[in-house]
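As you look at this complex, bear in mind that one protein chain is not there, while each of the others sits in place.
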Amino acid sequence: MSELLGVAVLGAGHMGADHVRRLDRVVNGARVAAVADPDAERAKDAVGGIDGVAVHTDVEAALDAPGVEAVLIASPGEAHEETLLAAFARGLPVLCEKPMVPDSAGALRVVEAEARLGRRLAQVGFMRRYDAEYRRLKSLLDGGRLGRPLMLHCVHRNVSSPPHFTSAMLVTSSVSHEIDAARWLLGRELTAVTVLRPRPSAGAPDGLLDPQFVLFETEGGALVDVEIFVNCGFGYEVRCEAVCEAGSARIGDAHTMVVTAAGGAREEVAQDYLVRFADAYDREVQSWVDATRRGRVTGPGTWDGYAAAAVAEAGVRALETGARTPIALAPRPAPPDLS
Amino acid sequence: MSELLGVAVLGAGHMGADHVRRLDRVVNGARVAAVADPDAERAKDAVGGIDGVAVHTDVEAALDAPGVEAVLIASPGEAHEETLLAAFARGLPVLCEKPMVPDSAGALRVVEAEARLGRRLAQVGFMRRYDAEYRRLKSLLDGGRLGRPLMLHCVHRNVSSPPHFTSAMLVTSSVSHEIDAARWLLGRELTAVTVLRPRPSAGAPDGLLDPQFVLFETEGGALVDVEIFVNCGFGYEVRCEAVCEAGSARIGDAHTMVVTAAGGAREEVAQDYLVRFADAYDREVQSWVDATRRGRVTGPGTWDGYAAAAVAEAGVRALETGARTPIALAPRPAPPDLS
Amino acid sequence: MSELLGVAVLGAGHMGADHVRRLDRVVNGARVAAVADPDAERAKDAVGGIDGVAVHTDVEAALDAPGVEAVLIASPGEAHEETLLAAFARGLPVLCEKPMVPDSAGALRVVEAEARLGRRLAQVGFMRRYDAEYRRLKSLLDGGRLGRPLMLHCVHRNVSSPPHFTSAMLVTSSVSHEIDAARWLLGRELTAVTVLRPRPSAGAPDGLLDPQFVLFETEGGALVDVEIFVNCGFGYEVRCEAVCEAGSARIGDAHTMVVTAAGGAREEVAQDYLVRFADAYDREVQSWVDATRRGRVTGPGTWDGYAAAAVAEAGVRALETGARTPIALAPRPAPPDLS
Partner (left out) sequence: MSELLGVAVLGAGHMGADHVRRLDRVVNGARVAAVADPDAERAKDAVGGIDGVAVHTDVEAALDAPGVEAVLIASPGEAHEETLLAAFARGLPVLCEKPMVPDSAGALRVVEAEARLGRRLAQVGFMRRYDAEYRRLKSLLDGGRLGRPLMLHCVHRNVSSPPHFTSAMLVTSSVSHEIDAARWLLGRELTAVTVLRPRPSAGAPDGLLDPQFVLFETEGGALVDVEIFVNCGFGYEVRCEAVCEAGSARIGDAHTMVVTAAGGAREEVAQDYLVRFADAYDREVQSWVDATRRGRVTGPGTWDGYAAAAVAEAGVRALETGARTPIALAPRPAPPDLS
């Protein structure tokens, strides 16, 4: 393992630039081989002073650049389908940021394309699966000590939403994390969704339905409820309680330092997801690099990307109609080689 | 205030006997003047060795016994309407255990009877309003520092349910506490209810739909969700988180002693409501005695008893139909004298 | 038990007035029969509108007043010895606020006087023994599940000290609570004391050695350390961790409501001992009234009052000399009737 894995990073926005830094300075065993962005200046900025990294404005050119052995896709979601297919065509392992493909039809095409290859090439960037707390919860549930999970109570709060965030994006962009986490924790597909809309907070931009309360039903009759509140004003909070037949387990209240000063004992609350999930991103990319260097693909795959898109689409319909909305997934292709 | 208030306790079951003990040995300013129960032996047992307490099998005789100045009703709910009306007829102040009257039609008759008196006589036994944690939460919400409440997330778990507990009783007997607490905390009536039914826990008796997940909508567009799980097996837990426009407040995770021993740091979880709410019962009865001795009636009233009954009835329909069920309250009579 | 115990309250300062209110309005089974204070106006204020309470400026007159069956001493510590002896002479049961007698020689005379009576009459006001958290800790230690206690780590912090508080009073007035709590929790006498003096806090009045760090050794070789910091500025905190051979148990971090708002998750910290120990005072007096009405004396006795005085005296010498100071207790008289 003395060779460093050469990675092409596609997309040099906030997330892409962060991944360039991560591959160059944090992760073991990889190097940035190429960076592509339609905006060449932005790509150059992301590269910074790293030696020997080619900058491209064209995705295909970056994929074909010398030394490129794997691809990290951090471009906008609309470009993902085409890019994934281009990587598949070249047999390149891929780590693709979420959403894998924003619409379920396109996502399904990616699933089918990979199925035709007969082996896994893609990992989807659901980084919560790499968070230490979520992993502990998953491990506890899989161990069976608490019996079968009956309900998941989830809370997902952001200080404020970015401009142009729409009511539908609370489901498609924010709750998509809980959609994947619930599927993964429970090992079950989601079968129906209902979205309740309390009166919006005075702190939400005009017209934004924020907060929302989203209810999922699952195969086997478990229930998942999610409070999504993206303009809560006070912190970034992600909590999850799994209520099981023989006990309950909660994550998301972790604290480190308790400061007692005038008026109270206080624990800090993270203000954004980059603080809360910094380690999860590092572990996700490290895990992907380690597996790729061993010729394997692990982690969430294209089916997970498709299922998240299909559930989110049903969620948007549920938001619009106010009605309980069944979720119908396409038949799942025979899974590719489980490397 | 050197005279002790003479109280007739009606009903000498578990709760009635506990109130006899409380009035005799815990509460300041009252004495047990009479105890009535159809089962004279049970009444005698409840009285124990207290001097000068008459035992009756007839309610009216107990109400008319010498020294009776106030009434505490702890008989089965079916008997409450008649007893309340008998107390009203005598102008006796009453503390009536919940449910005030099990059916909303009967409850409304009690409201109307009191309204005709032109003054309050009855307090209903919603003891959570006297719990220190709930009071702190209420005070915080009323203070306005966190802005308008948008959602209440409630959890209500019992180790196990008594024999003959039915699926409907999860709503009418257990969630009735959250119904009153939500109305009181939010200062709003509930307008609709939906009951979701996850697959029952293996720990629940055959045929019992346990747990359930109950959703209430309120005037003004807040949302209240309640996990009710009466055979959770591990403890008695009552939690409530109020999510507001500028912050969130949680009660129900109180702990006192942390014991670190092999394997973990552990906080005790109460095993039943008599432990969790022991102080609340004491404060409730003390507060009623104190007010009564000053000629006043405070605390939850007959309208609160009626509203709880009406909401619970709608909840049972929602459980049976699986559908969102609107809640229609009768017009509220002009409130009696607000003593 | 329908008769109310008639209590003479001696001393109508802050604490005495609070006990008058408690006996009149909180505690079950007692009534205020007399109040004495050298300042008649203050005594009258403490009585307020309670019917039939005689006001005295002379202690002996109050003890001899009609209806007085028991005595609660809340006068300044210097007056306690004489008052206790006067109560003993009349065979009256006593609850005496701490310090029982400020100097150990006087305290010992009280012990011996009670021993000569051949039965217990006095309970000393170490109210922490009635605090729910301390009782839970005591019960855990006595149960033996954690093995033998090796160390107690104690923290005792006040927002600020009253005027005229001296460096010695950190030991004699504040740490005296930990002295009794340690003796009670461990069931052992203290055998030596060392007082360390960090550089005083800028928040302490000029010349006051605050904080101090007090170390006690006990029979059987356990160690007790106490941080006493009476001008900490931020809250009233009383914590105790018992480190045992098979585990550790901590009290004093109890919380009820957690409020998450801008910047952090916050639990309230009590600002004074009347909030933190309000229930303990109520339980202490109720427990004394209940026992007295049954003709018994329970709770901490005169030997505990003497031991606290002797340890505190050694602590003051340790503070002054900087040296480890052995604690020598007088031989303990045969205990009076253990009622």
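List of remarks:
In this document, chain identifiers A, B and C correspond to the written order of the chains, with residue numbering beginning at 1 in each.
Keep this in mind: contacts are C-beta pairs under 8 Å (C-beta built on N, C-alpha and C of every residue); 3 or more make two chains touch, one makes a residue touch a chain.
Predicted model only: the values in this text are computed from it and were never measured.
Of the candidate positions C:187, C:221 or C:326, contact with the unshown chain belongs to C:221. Residue A:136 is the one among A:14, A:116, A:136 or A:296 that touches the chain not shown. The residue from A:105, A:202 or A:262 that touches the chain not shown here is A:262. Residue A:249 is the one among A:168, A:192 or A:249 that touches the chain missing from this view.
What chain B contributes to its contact with the hidden chain is residues 233-235, 237, 253, 255, 260-269. Although one chain is hidden here, its contacts on chain A can still be listed: residues 1-2, 24-29, 31, 50-52, 132-133, 136-137, 140, 145-146, 246-251, 253-262, 279, 286, 290. On the side of chain C, the interface with the absent chain consists of residues 147-148, 150-151, 153, 155, 196, 198-199, 201-203, 211, 213, 215, 217, 220-223, 225, 227, 229, 232-234, 243, 245-248, using the contact rule stated above.
In this section, only the chains that are shown with their structure count from here on.
With chains reduced to the mean position of their C-alpha atoms, the one farthest from chain C is A. Legend note: the chain whose CA centroid lies nearest the centroid of all displayed protein CA atoms is B. Centroid to centroid, with C-alpha atoms defining each point, chain A and chain B lie 45 Å apart. The set of chain B residues that touch two or more partner chains comprises 246-248.
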